[in-house]
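Other chains dropped; remaining ones untouched in position.
Naming follows writing order (A, B and C), and every chain is counted from residue 1.
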Amino acid sequence: AEQNGLIHGVSAAELQVLCEKCIEAKVVAYCPYSLFRVGASLLLHTSSTSSSSPPIITGANVENASYPVGTCAERVAMGTAIVSGHKLGSFKAIGVSTDMDDFCSPCGMCRQFLREFLELHVPIFMFNREGKFIVRTMEELLPLSFGPNKLPPREELKKVQEEEKAKIA
Amino acid sequence: AEQNGLIHGVSAAELQVLCEKCIEAKVVAYCPYSLFRVGASLLLHTSSTSSSSPPIITGANVENASYPVGTCAERVAMGTAIVSGHKLGSFKAIGVSTDMDDFCSPCGMCRQFLREFLELHVPIFMFNREGKFIVRTMEELLPLSFGPNKLPPREELKKVQEEEKAKIA
Amino acid sequence: AEQNGLIHGVSAAELQVLCEKCIEAKVVAYCPYSLFRVGASLLLHTSSTSSSSPPIITGANVENASYPVGTCAERVAMGTAIVSGHKLGSFKAIGVSTDMDDFCSPCGMCRQFLREFLELHVPIFMFNREGKFIVRTMEELLPLSFGPNKLPPREELKKVQEEEKAKIA
C-alpha cells in the first residue's frame, strides 16, 4: 500500500489534514444518547474542487431519540459532499475518528453508503484518539459488495418474474 | 398562521428564497433508482448565522443500490446544518420541493429526524413543481411526537425493570 | 371513536388481547444500548387468518451497536406479518407499549413503515406500563402522509425531467 512515500496514493501532508479535520469534526457531533463522538473527513481530488474551496469535507454523527433514525459521521459528510456537487470519482481518501484508543471502523451501513461513491481502491483511514491509524480500502471493508452495478433494471426483473410465473402456470 | 404579512413568522422575501433554494437543490439529487428528485432548504434565524454566511442550508436526496441505506433531502440538509454548528432553536422554517404538481410532504423518518432540532411551531413549506405551497408546523406533521424529552434516562429504565423482576420473583 | 361498545371498531375483548400481547412482547426486546423496551402487537382481521393461527402478531425493538442500524418493535412486528402473507387490508388495530407511565407514540419512521400497510382509519393504541392507553388513527399520527400512492412512476418523472431540460436548453 505504501509507494513513493504515498500511502494508497495519499501524501503525508494530505494524511495530516485528513486526520486533523476528522478529529476536529468530532466537536460538533450531536450524540446525547451514545456519547460516542465520531468525526469523518473526505479528501477530494484536487481536480474536483475549485481553488478557493477546501479540499476536505467533514461530518459528525447526528443521533435521534428514536435511535434508528439518527445518522453516522461518514454519511453526513458524504451527503454534504454529494449536495456540493461531488460524485463517484471525486474522492481520494476517507478519514474516521473517535474518542477511543482502539481503532474504530465505519459501520456496515456507512460502508454501503460510501460504496456508491467510492472506487474500490479508495483508502479509508481509521484514526484513534491520538491520531494513530490503520487503513483499509473500500473493497477490503466491504468485500463482494452490493454496489450500484448489482441492482438490475426493473425491466429485466419483470421479465424474470414473468418467466417464473409462466413456468408455474 | 398569517399575521402582519408574515406566514408563521416568515416574510415574503424569506419565503421566496426558501422556495428558490429548495427547487434549485433538486438539481444535485442523486436518485438513479427512483428518479424522484427532492430538494430541501433550511432557513436560519439571522442570529444564528454570522453576517457573511448564507441564511439558508440546502440538501437533496442521496439514494443507494440498497434502498434502505439511502437518505432524503431533508436529512441531508439538516445533517449539514448540525455539522455547521446549528442546533435546536437555529431554524426558522423548512422548505421541501419535488418535480410534482401535487404537494409532497416529508416522509415520517424525516419528520422524526427534524423533530430533534425544530421547535414544534416551526413551519414546513411544501412546494410543488411551480413553487406553489401548502404549509404545516412541525407539530402538525408529527403530532404526539416521540421527541428528545420522551426517551427516559437509562438509570430510570433500569429501576423500572428491576422492580418488575422483583415482583415476578 | 367509540360506537356500539367498540373503539374504532375494536371490541373490549380484542383490546384486552392487543394490550396483553404487546406488553408481553417487551420481554424479548434486545435493547442493551437504550434499555428502552418496546413491544408491538398487530391485530388481524379474522378473515385474514386461518382458524388455527393466532389473530395477533407481535414484535419488539432490536438494537445495534451502530444505533441507526437497529429497528423498532412496530417494524419488526409488521415485517413478520408481511412475510407471513398479510398485507394492506389485513390489519384491524395496532398496539404499542413501553415501561413508562407516560404514553409513548411510534417514532416517525415506524409511522411511515406502517403507513404502507394500514388504511388511514386503523387505530393505533399506545399503552403505558399499566395498560392504560390513548388511541389515534394512522391518519392522525401521520397527517398528509407520503404514502404508496404519492410516489409517481419512473416514466412520469422521466418525462417531467426531460421537459425541464428542454426548457433550459
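To be clear about the criterion, contacts are C-beta pairs under 8 Å (C-beta built on N, C-alpha and C of every residue); 3 or more make two chains touch, one makes a residue touch a chain.
On a predicted model such as this, the values are computed, not experimentally measured, just so you know.
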Q: With 3 copies present in place, identify the total for the complete complex.
A: 4
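As a convention for this text, only the chains that are shown with their structure count from here on.
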Q) From the C-alpha centre of subunit B to that of subunit C, how far is it in Å? A) 22
Q) How many angstrom lie between the CA centroids of subunit A and subunit C, rounded to a whole number? A) 32
Q. Got the subunit B residues that touch at least 2 other chains?
A. 109, 112-113, 115, 146, 150-151
Q. In the complex formed with subunit A, which residues of subunit C make contact?
A. 33-34, 63, 65-72, 107-110, 154
Q: Flag every residue of subunit B that touches subunit A in the complex, lowest number first.
A: 25, 28, 30, 32-33, 58-60, 62-66, 69-71, 75-80, 82-85, 87, 109, 112-113, 115-116, 146-148, 150-151
Q. Which subunit C residues qualify as touching subunit B in the complex?
A. 34-37, 99-100, 102, 104-113, 115, 126, 129, 134, 136, 140-146, 150-152, 154, 157-158, 160-161, 164
